[in-house]
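The following block contains the structure, expressed as structure tokens.
Excluded from the complex is one protein chain; the other protein chains are retained at their positions.
Think of it as A and B in the order they're written, each chain with its own count starting at 1.
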Amino acid sequence: MFSFCTDPSTLETYQWFACYFTTGKHANFYWAFVTVLLLLAVTAPTSLAMGFGGASAARSRIAPVRWLGHGYISVVRGVPDIAFFLFFVIALDQGLEFLRHSALCPDWDQPIRQGNDFIVCDAAKLPLGNAPQWVHEVYGFALAVFTFAIVFGAFAANVLYGAMQAVPRAQLETAEAYGMTHRQTFWRILVPQMWVYALPGLSNLWMVLIKATPLLFLLGVEDIVYWARELGGTANPRFTDYPHGDWRMWYFLFLLVFYLAFTRVSEVVLERLMNRLTHGQATTGGEAQRKAA
Amino acid sequence: MDSCLQTIGDYGLRALGYGERLLPRSDFTLCQQFTLIGSGMLWNIYFGVFALLAGFVLAVAVAMGKASSNRLVRKPSEWFIFLFRGSPLFIQFFFAYFFFLSLKGVSPIFDAFSSAWLGALIVLFLNTAAYSGEIFFGALKSIPKGDMEAADAYGLSGYAKFRRITFPTMMRLAWPAYTNEAIFLFHATALVFFSGFPARQQRGDALYYANYFADKTFNPFVPYPILAGYFILLTLVVILSMGAINRRLNRHLGKAPKLKIRPTLIR
């Protein structure tokens, strides 16, 4: 990075650190922060969509769809996310490859499972065997996003289901009395009104999501915890120009500060948003605002 | 069938250190997987139950502290809640293990703290105390004003008012959210042997054994679903027992309102 970095062992402390913090390995560490933020940015709307689907299904008038919705919510919520993460990604990957295999290679005559091996034809591989590395990375990232979305979608579904139930019955009955169809009542009356009730739960969920990101390494994404461990571990002079002792403590301290700051900022922003949303609403919060003004 | 009973005898309490010393190393049967993962669940239950019980007491104290008008009490309570709610449990485990290790150098009294049964329990205890403290604080703030005024009118004050009015009302209001917290706490116990704390003599929790089988059989599709099944059962038990307490809390209302897991999830 800097021209004086050629022989780190001769450097003064501040220069040594300047070089140390700009190694390619550290660049990976900084890049991991971008990955985590990106994951949060993509996962949040995806989970919300899954949650919306789940909650709508749980309210459906068709019994099997309703069971499916409730089943999804309670099964995923009943299992620790870590257990889910440990096998779901492989299952998902194999499932997708199997589907592609059935579609793309109908005349394949060998079994897909040969002993322990899972073999599909080359055209069905995801990503294709000769795809460049970045495609593999994007695919891995997409699987991680999807897994997170499944887990957090169930929680979001639970929140949204509760919020839908919280919308006063009278509102829906009035809509029906006006001759609206079920579909119209749902989209024009229920959905716009439920957000106020859902926001406290959803903001909590956002905080949970932030705090679940250290588990990303289980999904094969090299996240900040992975790099903090890798960089903080004892660096032996034989294998690096920057030998040091066990510095994991400091790296984790940095992560701790990062997470505390991140959750704090989210808290403040969400509080403001809630104040906005409750403004003028016929809820206790709205009433309090009116009195204070 | 007989051999399965035999397996249960050998490995049923393996997680606690009783029975067969060596874990199975070849010819893994479904029965072995069910038995050992179930045996590991004992640790998840141990961590969950004790952290929940001890955490409850601290949580009430912290909630009262956060609501206090005394700065010296309020600030530490606020910081405690912020620190434990604002950071991932994974990182808390890591730090706790580091911290307890360095305490060992100070005095041998602290020897036990770096083993999971005590060290991890303390982390889970503080963690759940912070989360539940916030829940109780929220409930405390939403006690109807009229209830407190009525208490004053009856001449109740100090501890008597707390014990007979404030505390029971707070519990009633907080219970649905607290049920959620209890569920999350039990799930969080799966992290113990995954971050920092070492497993001793191959005595670990359910996830440890599930991971062991996944590694030995090279097939994650059997042990992890078994683990998931056990946790779903445990979650059901938690929901049922919290529901029973809820009925008791609301027994004066005649027909107790059904415990609704409210859309506010706190963790």
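Rule of thumb we're sticking to: contacts are C-beta pairs under 8 Å (C-beta built on N, C-alpha and C of every residue); 3 or more make two chains touch, one makes a residue touch a chain.
To be clear about the criterion, contacts and distances are computed from a predicted model.
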Answering from "NAD-reducing hydrogenase HoxS subunit delta", "Sarcosine oxidase, gamma subunit family", "Amino acid ABC transporter substrate-binding protein, PAAT family" or "Gas vesicle protein K": the UniProt protein name of the missing subunit is "Amino acid ABC transporter substrate-binding protein, PAAT family"
Touching the hidden chain, out of A:I90, A:V167 or A:L270, is A:I90
Among B:K104, B:R172 or B:R247, contact with the omitted chain is made only by B:K104
On chain A, the omitted chain is touched by residues 23-25, 27-28, 89-90, 93-94, 97, 114-120, 122, 125, 129-130, 132-134, 136-137, 139-140, 143, 217-222, 229-230, 233-234, 236-243, 246, 248
Those residues of chain B that touch the unshown chain are 21-23, 25-26, 101-102, 104-105, 114, 194-196, 198-202, 211-212, 214-216, 218-220
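The rule we apply is simple: only the chains that are shown with their structure count from here on.
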When centres are defined as mean Cα positions, the distance from chain A to chain B in whole Å is 24
Listed in rising order, chain B residues that touch chain A in their complex are 82-83, 85-91, 94-95, 98, 183, 187-188, 190-191, 194, 207, 210-211, 214, 218-221, 224-225, 227-228, 231-232, 235-236, 260-267
Note: in the complex, chain A contacts chain B through residues 74-75, 77-84, 86-87, 90-91, 116, 155, 158-163, 166, 197-198, 200-201, 204-205, 207-208, 211-215, 225, 248-249, 252, 255-256, 259-260, 263-264
